[in-house]
Every structure is written in structure tokens, then in C-alpha cells.
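Only one protein chain is missing; all other protein chains are in place.
So that you can tell them apart, the chains are marked A and B in the order they are listed, and the count of residues begins at 1 in each.
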Amino acid sequence: MTAFEAVIGLEVHVELLTQTKLFCSCSTDFGAAPNTQVCPICLGLPGGNTPRLNKKAVAYAIKTALALNCQVAQEITFDRKNYFYADLPNGYQITQHFHPMGKKGFLPVNVAEKTKNIGIHQVHLEEDAGKMFHVGDILSSPFSRVDFNRASVPLVEIVTEPDLRTAEEARLFLQKLRNTLLYIGISDCKMEEGSLRCDANISLRPLGSKELGVKTELKNMNSFRAVYRGIEYEIERQTGILQEGGTVIPETRHWDEEIGATKSMREKLSESYRYFPDPVLLPLKTDTKWLEEILYSIPELPDSRYKRFTEDYGLPPYDAEVLTSSRDLADYYEQALQTYPEHKNLSNWIMSELMGLLNANNMEITACKVEPPELGDLLKLIDQGTISGKIAKTVFEEMFTTGEKPEKIIREKGLTQISDEETLLKIVDTVVTAHPGSVEDYHNGKNKALGFLVGQVMKETKGQANPRLVNKLLQKKLSN
Amino acid sequence: MDPANLSVQQITAKINKKELLLTELGAILAGRSKYAQKKLNLFISFDPQLFTEQIKKNEQSTQVNRPPLWGVPVAIADNITTVDQKTTCASRLLAAYQPPFEAQAVSLLQENGALLIGKTNLEEFGLGCAGNSSYFKPVKNPWDIKRTAGSGAAAAVASGLATFALASDVRGEIRQAASYCGVIALKPTYGKIPREGLIDSASSLEQTGILARRVSDLAWALQVLAVPGNNNPPAVKRPLYPEILGNIPAKTRIAVPADWDQAPLLEEGIKNNFREQLNKLARVGLEINYVTLPHFQYASLVATIIGAVEAFSNLSNLDGVRFGYRKEGKHLQEMYIKTRSAGFSSKLKKFLTLGGLLSTKKYYNSHFLQGQKMRSIIKKELLDCLQENELLLTPTTPCNAILLDSSPPAGEELPDPAAYYTAAANLAGFPSLNFPVSTNGLPYGLQFMAKKEDEGVLLQIAFLLEKEPIKWPIFALELQEV
Partner (left out) sequence: MKAVQEELKGAAWDARIELTATETKELLQELQNFFKLTRQLQKINLEKTPATYYGSEKTNTLREDVVQPSLPLDVSLVNAPETDDSCFLVPRIIEE
């Protein structure tokens, strides 16, 4: 049987975090009442053909192109993609067909311990369409309702080269891309809300062949999991067809999450898109000074941060990977380092305690009430012996819920560790007197008995006793 | 003197001296407009009450420093948006469309005290002058009601219903209509008058222009309207147009294409008259230079290619969803087809189909791209010519206004022969002016073209030629009796 190789390219749309639309000053706020964020320009009203380009959207698109190592266009031009659809107010979408904002970039992705550069074919700026609501599903809906609030919201489209070979590679790439875009702050990249959308072009070819096979376009994948499963399914489906000697039909297919399969869209009209330069939007030169400003606004990206975390901080690769997987998390870590420069210890705490609580509460790091320096303070208190590690976990939970400072919680709850020998000696005496059996066991060589007695002292002190000191005092007492 | 034939300055002066009451002027114009509408069909919206209200507002104003267009009656073509009157583009698709915003040019006129007398009829979406596509029937020419006027704006100015009018120019429409109706018209430099609110069918060619009976009135209108639009950087320096009219440079050189008489369908009468006009110009001391513009002959063709593709795209928003006429269909695509097939005139249906054809992959490079390249050549030739000469002169139209019921129907040819001389200015974005002259009792015009931003010299040459007041059509004299 012939072995096949999948050739996958992604088209990723991200909504930009601008206040206003691409060509008018209507708000882009999510969730407003239908058709309350529209004007003559974005509603395509006659006489409203006076687009006014949003500076921030252009800057964000350039920033994206730079972060993805693209060559940036020297002149910004826009083209019209003409077609009729109910969610498209003008009968054309304004996009950058002939001269995209960025070309010939790449994004390094770690695949199976190796770094693979995935080619970025282009990055371009375009406008979104409106939203349609159907009565029931699209197939049976007798009519549809249209809301144009999203019409003309700025999007950046990132088109990869067909460099991906497996569903896993696609998923890893998409995660890395999302992470990078979050780092540069151009989008909130929420797949569930549609601010990050991913389509995939998938074809198969005999292993070793250089030619491309017939591709299908896969749409409607609304989560990372869906991207993975959708591509996986489509590869299997195409493999099945080819192995039976059939041919793949070039078509658009929808991923159906519920049934876990891709379905043909059965598009009846073969729409011939027309592109031509928008005669209204004059070209705009990208001046060097502005480009430099944008370049400086790009923060340190995950790859270089990862390198620094492993090399400068000596963190294990796993820790560095987790911590740099989000800019906010890495920022948190580095801010906490300012008060607590124990790299690995801090990393452990963030990865287990902090992330554990975040996950349990389904929260983002940005919503965390514990300020990074306060986490540092808490860890310092452990090292100084003021509280035990165990107590610290309780204190941290309290900090996480209330946002109070650790010292205050410890003081108010009286959680300070008891390290005073005299005080502890009295309790040790009481415990030893109360458990003659255990003392005898200890003397008979049963070391476990010591643990029991330490536990009793801890119980008496509600866990505040310094366990190391208790141990020492008990051993001393029993050897007498 | 007939109060309807006062200049901008005369109106202002007479109102200030209380020799003229706006209400009096208003009553005369309202009466005549009603009569003219019946005879010429020049308005799409004419609301005497709205007109009276504007007059009242002006009369009651206690403003001390009155702006320059105080009390001046103006007409607006119905493809320029107004908030208190519908804007139809003479199309069934927009027959009831009430824009929620006003064109910047209209706001400027109102801020400067002008009175909007009405919205004038035009070819559907302002394309052409043949009188064959308005949903509201053609406009009749005040010189001969059997002929097209080209536009209601030109007819209104020629009949003395408005001191000046605003209309758009895609491939020469305002100059052609002015040529047919015997008035002055200026298509300024591309972008000179703000385009906000112009319902444009071909954005890279189209520009709002001004029609008037007097050069000074046109100069005042331009003074008020030539401001940077929202999307335009501030203009470098704006001359005071009304004040420079008499200062034509001593050595004004006028270029004339050596093969000007090769236009298809050029009428014998116009050919002879234009020769006479050239002699006259030489006699007043202007230098006439015959020049070669080898690619000028392609201008109308190229403007048709570009215009069709841009219109195909620009008019795609007329889909029966957010505004305008809708003809129901079983599903979305059928609704589109039914709405647009019933909504556009035959002329537009054919023109948009042509635009659809020329933008397909098969025709894109050979027609659209080749056309845009030829546009560069034509522009370069004009620029070179206008660096050696202040002005370029041709007839405006190769013929007088065409008959409305000619057979076979005229004005459907591709490209439109009427745009032979006019389209080049749209391709290049250069300003161009029609100055009316007449032949066989019917008007036609001399078309002057200048470099970008050189409207001043166009106004100066027109002022020089404006020896006597413009001739009135018989119809205007008839109106004075109303």
C-alpha cells in the first residue's frame, strides 16, 4: 500500500484589538445590541464610500508582519474582493490582495524536540463581514437576520506556506502563533469568541513526491482541539479515498464537532472572485521612522525569552516552556523574581500552587489577585523560617482569594511558626508524658514512633511549631 | 432686471440694501420651477415648502457678517446626498432613499447662506448625458425640448432657476450637459471639492463640479467648496478665485490637438464654428499651438473600461438588503437578481455586465490593466503638453444635444462618442471647463483643460471670453413671463 504524506497550510484570521473599525470610527466593542455600531461607511450606504483608514490597525498589521519575520511592504495599498453575500455591505471586501503588508516570513515551532521553521506566505490587513442569525440551522432557515456590528472590524490574515505535515504540527504552530500574537498584544485571540479563526488547506501526496495533490479547504474549527481533530479526520478521509484508487474532490468542507467529521458544503455557485485596486483608498508610504517605532514596540518574543529563562535563570526546559507560554505568565514570573531571586523555587511555586489554583478556578493569570512581589515575600518568609511550607500553602490560598498581603494574613491568623525552644520544650514534655507507649517503642528502635510524637507536638501547636526544632528537641529529650 | 438673473454679488448687495426681498425672489423661483418642471422634467425633488422654510430662516437670521452665498439659489444633482430630501440617483433602486447624512459640499453651501431649490434629475447614477436611463424620465433641453439636456442641473442653470448647480462628472457629464444647455461648467481637480456624500459610480474618475451662467458666480462657488475634505490633507494654498478673474497671464498659450477634427461623429457645424472660435482667440492675442497627443483618442475607451469595472463594484451595495428597492425572491441569490434586474435601467444593466466581463480573469490584463496603463500614457501626454502651454482646447462635445427619440437610439455606443473630448480630464484628474458658444441656434461648448490645481487659469480664460452676458434659451424668456 502506498504511504501518503499530508501537506497542510493554514489561513488564520485574527481580530485586532482596536477601539474602532478599519475604515470608520464605529466602536468594535463585542456584544453590543445588533446594528448599533454602524454608520454610512460600514453599512455601505450610498454616498458613504469614504473610507478613513485606522492608524492603529495599520500599525498592528505591521507589528504582526515584523513579529513573524516578514518583509514589510513599502507602500500600503488596498484591493477589493468583489462578491455578493448578505453579510457583506458593499458587495466587496476591502483586503490586501496584490501587495500584502508582510511577505516571506517564518515562525519557528518546536516539533518533537526539534525546531522547525514554518514559512509565512503573507500577512495582510482586511475587514470582517457582518454576522448572520438563522432560524434554526442555515439549511432549513426560512430567512436570516443580519447584524453589521462586526462589518469592517479590522482583521489580520496570516497565510502559511504548506509546510505543515501532521495535525499535531498544525496544532503546535497555531499555539505558537497565538502565543506570539498575544505577546505583541494585537489581538485577544479567543477562538470561542471568534477573534481567532483558523481554516486549513489539506492535500495528500505519495511519500517522497514533490508534487501537490488535490486539496480541500477545511473550515469551522472553533478550538485548538477541533483544529487537531478536523485535520486528523480529513487526512484519514483523503487517505481512504486515495488508497481505494479514488480522487479527492477540491471543495470546502466544514468540521462538525458533534459528529466528529468533516462535511462537504455543497456550494452550488462557483463564485468567481474579482480583485482590483480600491480606487478610493490611495496608497500610503510606510515611513522608516514609523516602522522603527513599531519595531521598538514589539516586546521580547517567546523564543528569546525561553532561551534567557533556560540559560540565564538555569530553569529546566519544561519550566521555561510553561512559563513563556504566555506573556502574562512570564511577566509575572519575572516581576516576582525582583523580590525573590530563587529561580527554580519560584518557578516551582508558580507552576504548582499558582497555576493549580488558576486552573481550579478557571482563571487567567491577569485576573490573579496576588501581586508578583507578594508571592516573592511569601516565599521569603518560608526561607526565613517564619512560616512552614505547609502553612505557606494555606496563606497563599487566602492571598489568592482575598488579595491580602502575606504578613497580614499570618499576623491576623496567628500563623507564625513557633521556634522558641522554651515554649516548645514544655509541649514536648507534655506529649512525652502523655504517650509512654510511644516512648518505649522509640527506645526499642521503632523510629516511626518519633514521627508520631512530632505529629502530636504539631497537633498541639496547630501546625505552627517549627518541625525541625521539634524533631531536635524530642530526640534530645528521649535520649536522656 | 430680472431678479432671477442676478449674480452672487448682486443678490447679496441688493438684499443688504433691501432692494430685494428673499421672499420675493423665492416666490418668483418657486413659480417658475413649477412651470419648468412640467415642461422639462428637470427636478426629481422640488419641495416649495422646504424652499420657503429656508428663505424664512435666512430672513430671520440676525447674522451680521453674512457669508458670500447669502440668498443664492442653488440646485443639487440627485446623486449628492441631502438630509431633508431624498437622494435617488435617478434609479428605481433608490427612488425612496432618504440618506441619514448630508454631503459635505451641500453643508458648505448651506453654511454659506445658499438656498437649495431642489434635487435635479440626471442619468441613472450620473452616467452619460443621452437622456436614456433616468427612472424619472429624461430631462428636456430648454433650447429645444425634443433634445436631451444632459442633466437637470444644466437645465436649471440655463433656465435661470438656480445661480449655480452641483453635479458630478465621470467621463465629462457636467461639461457635456453644459455644452448642450449653453452654460459654463467646471470639473475641478480630482478631490478638490470634498467627495463625502457623492454617490459615485466610478470613484477614480468622478468629481463633483459646478455649473453656472457667470464666471464670477462659478468662482464664488468654487471658493466656498474647495476645502480639504475629511480625508484630504489641507490644500497648499487657495487663491481667492473671485478676485483673480481679470488677471489672465499676458502670454497665455493655448494648445489644440492637431487632429481635433478626427473625432467620430463630429458635426460639420461644430467643426466650422470651432475653427472660427480659434481665429477669434488668436485675434485677441492668445497664442495657439497645435500639438500632437497621439493617445488622446483612446481616452473615452479607457474611461469606459475603467468606469465599467469601478461601477460594477461601486454599485454592488445596491442589493435590496440595507436600503432601497427590493423585489422578493425565493432565496437570497434570486432576490439579488430580481431586485437588480428590475431596479437598474437597461443601460446600466448592460454597463455593469460589461464591468463584470472586463474584470474577469480572462479580460483583466488585456482590458482593465491595459486600460490603466494607457491612462498613465494619456496623463503623461497631457501633463507634458500643459507644461508647455497653460491650456488645452478642444470642442466639448462633437455634436449638439442629441434628439431624445432618435432612431436607432443614440448614446448607447461603446465607448460613448460624446465623451471623446471630455474623458481625458477624468483619467488624469485634471480640471476642465466648458465655455458655451453656439451654432445654428443651438449651444455647444469650448473645452479648456489645465494642470492640476490650475482652476484659476480656467476661470481667467472664461472671464476673458465672457464679453457679453450669456445667451438665454427661448425657454428662459418664456419663463420670465410666468
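Things worth noting here:
By definition in this document, a residue touches a chain if its C-beta (ideal position, glycine included) is under 8 Å from a C-beta of that chain, and two chains touch if they have at least 3 such contacts.
Bear in mind the structure is a predicted one, so any value in this text is a computation, not a measurement.
Residue-wise, the contact with the chain that is not shown comes from A:279, picked out of A:279, A:302 or A:372. Contact with the undisplayed chain is limited, among B:32, B:375 or B:451, to B:375.
In the complete complex, the residue from A:39, A:111, A:337 or A:478 that touches the missing chain is A:39.
Within the complete assembly, A:86 is the residue of A:6, A:68 or A:86 that touches the hidden chain.
Listed for chain A, the residues touching the missing chain in the whole complex are 18-20, 25-27, 33-40, 43, 45, 52-58, 76, 82, 84, 86, 132-134, 138-139, 141-148, 268, 272, 274, 276-277, 279, 281-285. By the touch rule set out above, chain B reaches the unshown chain at residues 96-98, 100, 190-191, 203-207, 231-233, 295, 298, 301-302, 304-305, 312, 316, 319-326, 328-337, 340-341, 344, 346, 349-350, 352-357, 360, 362, 366-367, 369-377, 379, 412-415, 426-427, 429.
Basically, only the chains that are shown with their structure count from here on.
Centre-to-centre spacing of chain A and chain B amounts to 57 Å, using the average Cα coordinate of each chain. Looking at the complex, you find that chain A touches chain B at residues 40, 43-52, 80, 82, 84, 86, 89-92, 144, 146, 148, 269, 272, 274, 276, 279-280. Contact residues of chain B toward chain A in the complex are 80-81, 87, 89, 94, 97, 99-101, 103, 195-200, 202-204, 229-231, 309-310, 312-319, 321-324, 332-333, 336, 356, 359-361, 364, 368.
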